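The excerpt is restricted to a subset of chains, each kept in its original location.
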Amino acid sequence: MMSGNSYGKLFTVTTFGESHGLALGAIVDGCPPGLEISEEDLQIDLDRRKPGTSKFTTQRREADQVKIFSGVFEGKTTGTPIGMMIENTDQRSKDYGNIKETFRPAHADYVYDHKYGFRDYRGGGRSSARETAMRVAAGSIAKKYLKQKLGIEVKGYLSQLGPIKIEKVDWSVINDNPFFCPDVDKVDEMATYMAALNKEGNSIGAKITVVATGMIPGLGEPIFDRLDADLAHALMSINAVKGIEIGAGFDCVAQKGTEHRDEMTPEGFLSNNAGGVLGGISSGQDLVAHIALKPTSSMRLPGKSINQKGEAIEVVTHGRHDPCVGIRATPIAEAMMALCLMDHYLRHRAQNADVTCETPVIKGQA
Amino acid sequence: MMSGNSYGKLFTVTTFGESHGLALGAIVDGCPPGLEISEEDLQIDLDRRKPGTSKFTTQRREADQVKIFSGVFEGKTTGTPIGMMIENTDQRSKDYGNIKETFRPAHADYVYDHKYGFRDYRGGGRSSARETAMRVAAGSIAKKYLKQKLGIEVKGYLSQLGPIKIEKVDWSVINDNPFFCPDVDKVDEMATYMAALNKEGNSIGAKITVVATGMIPGLGEPIFDRLDADLAHALMSINAVKGIEIGAGFDCVAQKGTEHRDEMTPEGFLSNNAGGVLGGISSGQDLVAHIALKPTSSMRLPGKSINQKGEAIEVVTHGRHDPCVGIRATPIAEAMMALCLMDHYLRHRAQNADVTCETPVIKGQA
């Protein structure tokens, strides 16, 4: 647990696997028994994240077919650990021979060598975003439980691609374009922008928004394991994320108290600057988070760096990679929010399963 | 550990205490033995955070005098748990009788009732920022170890107060004004702004920047317990924080790869958009984080809310409180960054104490 490859305390996902290793795998421990789950359920989100599905993502071709080895019997979870695996099939490790002794700027190469003494350099090894496939698989289990048992739904969209900002959110179109873009009027602009970027050999950042609807009040464990703190942890653990906002986020810096506070009425909250969290505990409003993803560090344009001897060199990244990691990150962000909520639901009921509150739950959305 | 009142896995701080209870306390478990530490060491930062020291903060008067009960023998830590306590002396619980049955908007009242069935309503009980005193006390121990043994120094400043943005950072002036403002030219403007705000009865948000200098490469435990992910958790666990940025933060959304990536040379990194973290592991560059704090929810201007029966009411917050929680938050943010780094240092050496890396460490700052 201390080596950082597990997420969640009661609903725990532990993963293994390198970009160019034999397989990626995960164990989900703590799933309540009796949940109907199948490989097909997991495949839906895996296919949404899968590489090679459009010309705007890496051209590595992986079926990303997940197999469940345990913990499910006669179609239902048994309460014992769920073992899962995806075989890697399209490794081209020879692409990476040239980075064996050099460090790519903004990649983890240099720090892995300093931390562990050496590294599996093929495709970035463990530091590759390829590991996020298992997060998505595990997240699907959490998503299904949250929806079926609690009515909570987790969904996300690309809210900014480089300079292009989303202006309207139409949930129905998100899965119909390769960007998870909720604003149909921006899709062509994005496609044109990405084509130019590819030609240039450069990469670009992005912003993603994730929302949980149908929330219940009471999730979150102050003072350190507040729901927003754990969510920040979950989302910041995704490759390339450099910023997290809950609700109003950095806009609150210039807000006055009268402007920021979400007033309450018997019919519900009048606004949602809080993003659904008060004092570290869910309020029943929609849980809203935004994340900033940096531009991919792999690009064809040369950059200054050093090699293992500490000598100055120039690096160009070959191999296949996403010009904008943000494009495929929506299902990953959804998965991490779902895992965070699932874990907090179990934590909450552990301590408070017998609590009754006479105050009515007010309408959460704003 | 599941109930959320502990921070850190190897250097663990567990706290207790309510705003108007008898005392605040903490246990620090996992401090390496042999560190010289005294109550005076801890008092320095506690005094920086202490309420009632300027007219811009709450007028509650607390000596915040910390007492160490265990874990230190003949002036040095013994490796056994360090028990500490601060007595509360200036409670005025009667100020809060009126909120017993009503929920203040943007406060934790409503969610505590739903989570726990009832709450200690006096001064916000456990949800009050008063608990952060123990974070500061514990953080001082971490700070001292980091500085003495590793040369790492953690320090912060107020980088924005409502609409007023800092333009230059002079570390030498930060502790000389009541705002932890690093730009002497902005201090008067801030004082004027706050005076007007107080008159209005409103509150305002703020932004704080925290930096660790003298960093070493290798801290952070991918893939889930990346240094930045755990730092995001640590900082987001502070009351009122709604956003976190590491390095370039949200600016990276519109950055191209060539712009964002920090090129490396034998003399050091050429920039620090990464904020000192690559692939979740410290690079040796300065660790840089920014946090957004929302405006205080307590204010004299009336707001719409509901009571425990769910009926519409209007709330005005009496009692003493900070019009800008950001003003006193700098030592708290420093403490959380120090606790995060200390914990990761111990985690790193647990697994990697015998690692050697032949690549030279390049100059971190940029």
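Order of writing sets the labels: A and B. Residues in every chain begin at 1.
Going forward, contacts are C-beta pairs under 8 Å (C-beta built on N, C-alpha and C of every residue); 3 or more make two chains touch, one makes a residue touch a chain.
For clarity, every value in this text was computed on a predicted model and none was experimentally measured.
Here 2 copies are displayed; the structure file describes the full homo-oligomeric complex as 4 copies.
Definition applied: only the chains that are shown with their structure count from here on.
We define each chain's centre as the mean of its Cα atoms; on that basis chain A and chain B are separated by 26 Å. Within the complex formed with chain B, the chain A residues making contact are 1-7, 9-10, 15, 103, 105-108, 110-117, 126-127, 131, 160, 162-163, 197, 202-207, 217-218, 220-226, 228-237, 239, 241-266, 270, 273-275, 278-284, 292-297, 299, 301, 303-306, 308-312, 347-348, 350-352, 355-362.
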